[in-house]
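The other protein chains are all here in position, but one chain of the complex has been omitted.
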Amino acid sequence: MNIIKEIKQLSSLSGISGYEHRISQYLANKFKKYCDEVYIDSIGNVIALKRSEVGSGKVMLEAHIDEIGMMVKSIDDNGFVLITSVGGIDPRILYGNVVNVHGVRDFIGVIGAKPPHVMTDDEYSDVIDFDKLYIDVGMSAEEAKQNIPIGSPVTFDCLNTELESGYFASKSLDDRASVAILLDVLETIKDVDLGYDLYFCACVQEEVGLRGSLTAAYAVNPDVAIAIDVTHATTPDESKGTFKCGCGPVICKGPNIHKTLCNNFISCLNNASIPFEIEVESGNTGTDAWSIQTAKEGIPTLLLSLPLKYMHTPVETLNIKDCESVSSALVEFLKSYKRTGDMLC
Amino acid sequence: MQLLEKLTQISGVSANENEISEYIINEIKNHCDEYWKDNLGNLIVHKKGDGKKILISAHMDEIGLMANYIDDKGFVRFASVGGVDVYTALYQRVVFSNGVEGCVCHESKTDLKKDLKFTNMYIDIGASSKSEAEAKILMGDVAVFKGDFSVIGSKVVSKALDNRLGVYALIETIKKISSNTLDLYFLFSVQEEIGLKGAMASSYSIKPDIAISVDVTDTGDTPGCETMDIKLGDGVAIKIMDKSVITHKGLRDFLTRTAKDNSIAHQFEILSFGGTDAGAMQTTGSGAVTGALSIPVRYIHTPCETASVSDIEACIKLLCEFCKKDFIFA
Partner (left out) sequence: MLKILTELNAVAGNEEKIADFILSQVSGYADDIIRDSMGNLIFLKKGKKQTSKKIALFAHMDEVGLICTDITDDGYIKFDCVGHIDDRVLLTQKVLVGDDELPGVIGIKAVHLQEKEERKKVIKKEDMYIDIGFSTKEEAQKHVSKGDYIALDSPYVRLNGRRFKAKAIDDRVGCAIMMELMHDKYDCDVYFCFSVQEEMGMRGSSVLTRRIKPDVALVLEATTASDTAFVPEHLYATRLGEGPVISLMDKGSYSDIALRKFIVGLAQKRNIKYQFKLTSNGANDSRVIQTAGGGCVVNAISLPCRYIHSAVSVADGGDYDEMKRLVRAVLNDIGSFIEKGSEEA
């Protein structure tokens, strides 16, 4: 599969937390091609099962499909659209961006604020927060109120820009890049009977509190789970605790991660000569791995990440090589994984 | 309104909901197939049906204070139960469950602008010694803020409209529905104000297909307030999002259609702080299709919570119409 093509496709779809239906529909169709069962659960997660004819056991791969964005909270008397954030979004990056307002249909808008010329000196040096930002969709108040209901989601315009040396910039690569990896893994192993049931969970509402993965993990209740997400890549302004793009999969260690599972995964990568990095998280990883670990009666969980620059902006940037190596790492592990009774500590 | 008045004046600090739940039982016991209380004190009322399993919840607890230290002179130190604001608490009258009254005061050297916190405040219960105070209350006793019920024009003012309005709406709905195809569970939940505890436990055991919580919401129609598209009197609010939940779009659209078809005044709520039982119900176990209805209330968590009678009626009407149907939505 051409991962970059799939990432472009996925990233061009819009779906802030709670409004992922475009992506879930798209994915349900994709999964149906090679999976035995596909359904969308009560909160909106897509759960796809590739069954084994010969063995038992359950492995779950998970990535989240929602993206950060904004929501319309009011329209003022002049037709400007007032917004609130959905997920962790830095208001400082918003001014001057092009956005899609998903009203009765999709409208293009720009994010404006009071022009610098009429700002006081204090205002000029201040951060422009959500209460001072608005979207200009070029409509009168009457038009806007008719076309843009309260609660309409707002997403960044999709850039899909290929940079040099395999780098690629777009919105919502967190975590659509990982979703593309899930599809790539599925396509690679579509004709292989792994000896256990493999579940693909594309989960909603991660960005607002790891919500979707809670119900998915509870329903699937796998023997082991692997969450795939992004981690911070090294940039000129931050080298501490970050990872160079191109380093391959980043494997997390810490209380959130099952030790035996993690060691098995690492030795599998060593055997396959796939380079990787270790990331240490002393507590909450802030990813779906955190909610999956304590679902039901406890699930041995692993977190696999790929480095991403400028997270939670419209110009999230990754190197496609990392996507490919995370995908191969997963395939290697899935092929070597054997159910060994209960995975004890 | 008499019932609402009664409900608001009963004390029911989080984890101390026995009195209020007994009162509710008395109201609904002849209007349901069965009811029971669980380990935490949640009251569950069941009206049987063959259709989908629906859970409709309203929390019955309210915020309050707990006595946790009595000094030598008989002054009572306290902790807050639920989200009590220090400035709102100051100089309020409070009533303990056994009727003992007191006022919330602060150490007089405290810098009120900068340094007011519960640890430098106390309750004066009129005792002049430790022993006199200890004869009146025990450590761990809880108190509610006083806030009489009054009707001002088309509005009601009282303490604990959060969330006795929801409780009232559920009771009225239970009484009004006679034959339902849906399998209806009404949950009067405990300990919402201290972390959605009751709903968390209850939805785990009930495992509903669809869950709706009924609570109050803030408004954006008072002088100098944050932008929010909710007005008192503009109808029941169909929740889109708060800090605990983003509601299910299909259910939300269904509720909206039901309101439109029956000419029920409604508006849409995006609350930028706070949460409600719906948050717990959506993600407990393998989850439920979740929505929420809110009744607009000004000055939430104060003794002068204010609501509009027409919004309350709209909420009850929408609940009843919703419960009548047996529906399918995408």
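When the chains are written out, they are named A and B in that same order, and each has its own residue count from 1.
By our rule, a residue touches a chain if its C-beta (ideal position, glycine included) is under 8 Å from a C-beta of that chain, and two chains touch if they have at least 3 such contacts.
As the structure is a computational prediction, the values presented were derived from the model and not from experiment.
Novice: Under the definition given at the start, what are the shown partners of the omitted chain?
Specialist: Output: missing chain touches A, B.
Novice: With the missing chain put back, one of B:Ile123, B:Val144, B:Leu161 or B:Met200 would touch it. Which one?
Specialist: Spelled out, the listed residue whose C-beta touches the missing chain is B:Met200.
Novice: Among B:Arg77, B:Lys130 or B:Lys155, choose the residue that contacts the chain missing from this document, as touch is defined above.
Specialist: Of these options, the touching residue for the absent chain is B:Arg77.
Novice: Touching the left-out chain: which of A:Lys8, A:Lys253 or A:Lys335?
Specialist: Selected residue, touching the omitted chain: A:Lys253.
Novice: On chain A, what residues meet the omitted chain?
Specialist: Missing-chain contacts on chain A: residues 241, 253-259, 278, 280, 282-284, 293-294, 296-300, 342-345.
Novice: Which positions on chain B touch the chain that was left off?
Specialist: Residues of chain B in touch with the missing chain: 14-16, 36-40, 42, 66, 68-69, 71, 77, 79-81, 119, 139-140, 191, 194-195, 197-198, 200-202, 204-205.
In this section, only the chains that are shown with their structure count from here on.
Novice: If you average the CA atoms of chain A and of chain B, how many Å lie between those two points?
Specialist: Roughly 35 Å separates the two chain centres.
Novice: Applying the document's contact rule, which stretches of chain B touch chain A when the two form their complex?
Specialist: It is residues 209, 220, 226-229, 240-241, 246-249, 268, 270, 272, 282-283, 285-290 of chain B that touch chain A.
Novice: Under the definition above, what is the set of chain A residues touching chain B in their complex?
Specialist: Interface residues on the chain A side: 17-19, 21, 41-44, 71, 73-74, 82, 84, 86, 131, 149-151, 205, 208, 211, 214-215, 218-219.
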